[in-house]
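Complex shown without one protein chain; remaining protein chains in place.
Entry: chain A
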Amino acid sequence: MTVLQLKNVTGGYTRKPVIQDLSFSINEGELVGLIGLNGAGKSTTIKHIIGTLLAQSGDIFLNGVTMQQNMNKYRSSFSYIPETPVLYEELTLREHLELTAMAYGLDEKTLATRQEALLKEFRMEKRLNWFPSHFSKGMRQKVMIMSAFLVNPPLYIIDEPFVGLDPLGIQSLLDQMHARKQDGAAILMSTHILSTAERYCDRIILLHDGRVRAQGTMDDLRRAFNMPDATLDDLYIAMTKEQDANEQSK
């Protein structure tokens, strides 16, 4: 079943669109990687999906509804882990989790069980009453990750998740993503760590200049670029050269 569907989405910050005519969808139990150069439009795409930017044209369906149709249903269908952690300096770790649980309508019992498991997984049990000012970059990232997984929504949107995490943290995150996938959740992940993307993503969307350059499994991509045996790194570099060649011919 399709969880997220983008239909011909065009949008950006100003009237000049950053993403153009973007269409793709993500199904239940699927981990999809959103890959592209700096400035290709990954973050802009994500901002349109989470609704902080509104599309100039096109529609985004999440669980069958657009945000205009049913704001509450749309918003409770996903959780988001931003590239740089956005924490409330005035809330402790415990309160971040509690606030998230309240906002997404979890009951206290569910909160307690899920919280315990997540704290253990990310080894943060001892920091429950700490304020973010005492957290390292990796710990801040973990707070965001735990808040997102606490909600257990049908869709996870994860922007560049591995930067700043220690190897154990990365493993925990991958384990969590795998478990949620098994339970039927869809995950959209944007990253520059291509080896990880190649290894874990079911499908990959290559963004280029605000458009989908190619999408599908690794085999699909290899075919699209006419490079059998290529790794994702090779394909990525091929795309870079394509861009340079295009710019020179302009």
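Note that a contact is a pair of C-beta atoms (placed from the backbone, for glycine too) under 8 Å apart; a residue touches a chain by one contact, two chains touch by 3 or more; residues count from 1.
Here is the rule we use: contacts and distances are computed from a predicted model.
Candidate names were "Protein EcsB", "Ion-translocating oxidoreductase complex subunit B", "Transport permease protein" or "Cytochrome c oxidase cbb3-type subunit 1", and the UniProt protein name of the unshown chain is "Protein EcsB". Checked against the full complex, the candidates A:Arg75, A:Arg123 or A:Arg203 give a single residue touching the omitted chain, namely A:Arg75. Touch with the chain that is not drawn comes from one residue among A:Thr113, A:Ser133 or A:Gln182, which is A:Ser133. Here one chain is not drawn; of A:Asn38, A:Thr52, A:Thr113 or A:Asn226, the residue touching it is A:Thr52.
Note on the undisplayed chain: of the listed residues A:Met1, A:Leu99 or A:Leu168, the one touching it is A:Leu99.
Looking at chain A, the residues touching the absent chain are 50-52, 71-76, 80, 82, 86, 88-91, 95, 98-105, 108, 131, 133, 147.
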